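Just passing along the structure, written as structure tokens.
Just one protein chain is left out here, and the rest sit where they should.
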Amino acid sequence: MAEHFEKLASILSQVTGYIYPNEIEAHWGLLIVIYPYITGLVAGAFILASLEKVFRVKEVEPTYRLALLTALAFLIVAPLPLLAHLGHPERSFEIFLTPHLQSAMAMFGFVYAWYLMVVLLLEIWFEYRSDVAIWIRQERGPMKLVHWLFTLGSRNVSPEAVAFDRKAVRFITLIGIPSAFILHGYVGFIFGSVKANPWWSSVLIPIVFLFSAIVSGIALVLLLYYVTSLVRGKQPNMECLDKLAAFLLYSLILDLSLELLDFTHRLYESEESIHILSELIYSKLFISLTIVQLLLGTLGPMALLALVRGSKLPEELRRIVYVIAALLVQVGIFSTRWNVVIGGQLFSKSLRGLTVYKVELGGAEGVLVALAFLILPFLILYVLVKVLPPWEEARQPVAVGGAAEGG
Amino acid sequence: MRLWKLPDQVVRLGILFLIAATLLLIARRRFVPKSFGELGHYRAEAVVAAAEVPIHYAGAEACADCHGDIAEVKSKSYHRGLSCEVCHGPAAAHVESGGETKPVVPRERGACLYCHAYLPSRPTGFPQIIETAHNPMRPCMDCHNPHDPKPPHVPESCSACHGMIARTKAVSPHRTLGCETCHPADARHRQSPRAFLPQKPADRAFCGRCHDPGAASPKTIPRVDVATHGGRYLCWQCHYPHHPEAR
Partner (left out) sequence: MEAPPDRREFLVELLKLPCSAALVSVLGPLADAESAATDPAEAAAHYYGMGIQVDKCIGCGRCVEACKSENDVLREPFYFRTWVERYVVHSDGKVTVDSPNGGIQGFTAPQDERDILRSFFVPKLCNHCDNPPCVQVCPVGATFKTKDGVVLVDADYCIGCRYCIQACPYGARYLDPRTKTADKCTFCYHRITKGLLPACVEVCPTQARIFGDLKALSSPLRRMMRMSSLQVLKPALNTEPKVFYSTLDKEVR
């Protein structure tokens, strides 16, 4: 604890203006920045996947299963930074036992459980079931057991069964879209509904969160599709990449418009918090907001994607531009989360002072732990991809019968 | 297997779901704390726990039982509004131990200065001293009995309780005016301030005694037609008398 006090004492010496004495500690740190970033990727990846199933955007079909597995990998990791942040993680089950329904955070338990089990797992199950049932026939050893468990013993691959699977996937995707909206929207609402904090309190925050989630999700799937193709020595489908890049551009435009709307609205209404918030943006948040989030993370990728769109650049060059844009977007969206979470705690609710947030390297909320939480989903994804390969070649030809539509 | 025309997949999933739901319901039964929900969405036991925290301050009434003589003296003094524990610290242990554990007896200057050191932000009329000027280094108790802190002699200057005003006036054009020029006061004001309030000027003519063009006052004093200047307002409704034309 002495170390903790030393850190707080050094922060105290860097306070400018006046802050309430209890505000010296920034309560939601790096781990709470990671959480919306991760759930944003989940929601975004899923919505991209739904583009194929519900809106029949054929071009992105190669990424469909990969997007689902990505969403699952990140969703599994999502509660971990929250648990690590809690004062008493061993009591976290209380959210399930006695959820206080007035609290947006209590909804976490339900929304997470709903989305994980009813949407994502079910969709993956129905999507893969018939293929897995056929793979089992050729397999031996542990993988066969794992796959058998996966099917829950349901090995019927008759045309009617497969048709039912396809219908189920479409249906689940349909309810999955609003579920994904809620999964990430409620995180935005957790911030947006705090009337005590003028940086957070806004009707637009859940919407802005959602659209930046979509942006980051699409960019992630684009990157993963490209990287996995490289690793497997296969050519990525250029039409697919072009389509992903197009959707990335559209969602960037929407996201920027919403953020500009929020900004304009604040400036125009000029409520009493405008002074300290302006000071915040010009001093503490100048680099992370104006430079990283806006220029590098939004305008930069938009310009790149827009330029490439009209041009006749060769494929290799287009691919590189897409990858650069997608990477910049990830940095930008992470910065967005940072600016919301940390930014909201850098000024005092007395509206008279600013404090600092010190990121540590080690420790429970340090950079190393954060990196671990960001790398872990990729490790999980690797395992998932081994158990449930999403590649074209792994698909098994099956007859689809009954009153089925094409899948 | 098929059940009631439901596809095989749905049946198997359904069984899995039922198992999970049952486990959850059992967990709820077992793990939700018993007193939860009795009074509201919280453990009623927590209210009891909050009420059972140990007490450290005994409260003003507890002291008089054994220290009646001191309480009697204090009740007639300037410190009658103070609880004993504001100077002597938490005394519940002292009460409970029947006098074995002793409370703090602050004798150093710092203890009195929390309240009585001069600060411009304190309300006017509160007795304050300038620490470095008022018998520096001597313990306050040398001259002031804390239970009856009458000063050894009645304060000579108004600045003892109206320091901020005095310091303001001291750098103003009105610095040569004594306080009683405008605020004649009964001598007893220095001992029972609220019972004997000083007077305040009531009309423009008062200021006119120096500021009227025809007044018999030093030529350097600014003149103004007291009858017409400032419309229907009295002088001090615009001009701060303790530092006119400043701030």
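The letters A and B name the chains in turn, as written, and every chain counts its residues from 1.
Rule of thumb we're sticking to: a residue touches a chain if its C-beta (ideal position, glycine included) is under 8 Å from a C-beta of that chain, and two chains touch if they have at least 3 such contacts.
Values in this document were obtained by computation on a predicted structure and should not be read as measured data.
Participant: Could you tell me which shown chains are touched by the chain that is not displayed?
Facilitator: A, B
Participant: Of the residues listed, B:Ala117, B:Met141, B:Cys182 or B:Cys210, which one is in contact with the missing chain?
Facilitator: Answer from the full complex: B:Ala117 touches the omitted chain.
Participant: Contacts of subunit A with the missing chain: which residues?
Facilitator: Interface residues of subunit A facing the absent chain: 1, 4-5, 8-9, 12, 17-25, 27-28, 82, 85-89, 91-92, 94-95, 98-100, 102-106, 108, 190, 193-197, 345, 348-352.
Participant: Of the residues in subunit B, which ones touch the absent chain?
Facilitator: 33, 36, 39-44, 46-57, 59-60, 81-83, 85-86, 89-90, 113-115, 117-123, 126, 164, 167, 171, 247
What we mean here is this: only the chains that are shown with their structure count from here on.
Participant: Could you list, by residue number, the parts of subunit A that touch subunit B in their complex?
Facilitator: Subunit A residues touching subunit B: 93, 96-98, 100, 117, 122, 125-126, 129, 152-154, 156, 160-161, 164-165, 168.
Participant: Residue numbers of subunit B touching subunit A in their complex, please.
Facilitator: 7-9, 12-13, 16, 20, 24, 27-28, 31-32, 36-37, 41
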